[in-house]
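What follows is a single structure, written as structure tokens, with notes after it.
The complex appears here minus one protein chain, its other protein chains still in place.
Chain lettering (A, B and C) follows the sequence in which the chains are written, and residue indices restart at 1 in each chain.
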């Protein structure tokens, strides 16, 4: 199972070389991940109503390979796949295409952490790794 | 009294027109404001140790006029001045220069708000306006 | 005539105060402006095929007033209106709403400039103001 979504390159995504800045692919991956999670009925920052413990997903690794330049107003199709699920972490794999042309491919590794009971603003970190709750694991596993 | 600081334009600040993106001036203003506040011994997000109530400064207005284009690797001098202090708000005025050439000028209006006693992550807003604490007002007023 | 579009707040738009960073509203305004221009059949960076001289629209002013905080995953409706057309410049007015709640309102002033015949990469600026071409003026004027 692969989820995919489209977005148009905005001007702020570009740089003085006239192309999408390499760093701009990472927020695009994250937005696609979040859209994928919403499509499963999950949220990255679930509220009190959820029927499983509140968890958050800090990233521990991210990679991207750039295959062709993308430009302002290009329409990019971004696919998201769950490449691997461990006890506490999940690896997403992403592909960016402009029509049939491969533009970039990347990965993002997120670790499941329990949200603190009495959080502080600003957060001082201190998140604790926790096994991925079963209802979430089940949903994500459909994509492996 | 005017505070000033310098920064070099980074590649991520530019866009496909080959110049600094207009939106990139706002984080530069904010960073200069924060550096100014630190120079006064203040922080935008004070911890428990401060001898006045913990406050934060959400922005209620921002403006910028662009006078000349800035480019990658330009060194910009940014001056910060307290243009006005009200009961609960402060207006900062900024000027950007590249050597003698005026590049941009802007303003930012921040409102003094009390940090909640039991904050939530993510914050759900709900900040309450509060009069600027006297020790802070005194420090900022030196700049008016 | 008012154009409007929707977008969902992405995580990269937020800051450690738990809300959308004030600077993030400016790229959102610009993206809405570009979507508006595309809806008129115009492009911010027209290619050789257009039936009028190639122009570009550097910004000379931008403002934003923040009325309420926006948060991760909020859906914002952004309206774009041509508030004023001068000989060489256009002022856009923007409003951001989350359902019925006003979140922010802003303006952006863009100046019509002719693209150089022999551009350099990276651009060294040197754009020249030019009267807004009639076909563009006519399209934009429908919105005043």
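List of remarks:
Heads up, the rule we're going with is that a residue touches a chain if its C-beta (ideal position, glycine included) is under 8 Å from a C-beta of that chain, and two chains touch if they have at least 3 such contacts.
What you are looking at is a predicted structure, and each value in this text was computed from that prediction instead of being measured.
The residue touching the chain not shown here, chosen from A:17, A:40 or A:91, is A:17. By the touch rule set out above, chain A reaches the unshown chain at residues 14, 16-19, 21-23, 26-27, 30, 45, 56, 58-66, 68-69, 71-72, 120-125, 127.
For chain C, the residues in touch with the chain missing from this view are 11-12, 14-16, 18-19, 21, 23, 45, 71-72, 115-116, 118-123. Chain B residues in contact with the hidden partner, per the touch definition given at the top, are 10-12, 16-18, 27, 30-31, 34, 38, 43-45, 72-73, 121-123.
Here is the rule we go by: only the chains that are shown with their structure count from here on.
When chain pairs are compared by contacting C-beta pairs, B-C ranks highest.
Interface chain A/chain B: over half of the residue numbers present appear on both copies, so the contact uses mostly the same residues. Matching CA atoms, the turn from chain A to chain C amounts to 180°, rounded to the nearest 5.
Set against the Cα centre of chain B, the chain with the most distant centre is A. Spacing of chain B relative to chain C, judged by their CA centroids, is 24 angstrom. Centres computed as Cα averages put chain A at a distance of 28 Å from chain C. Residue positions 11-12, 16, 18, 45, 72, 121-123 of chain A each touch two or more of the other chains.
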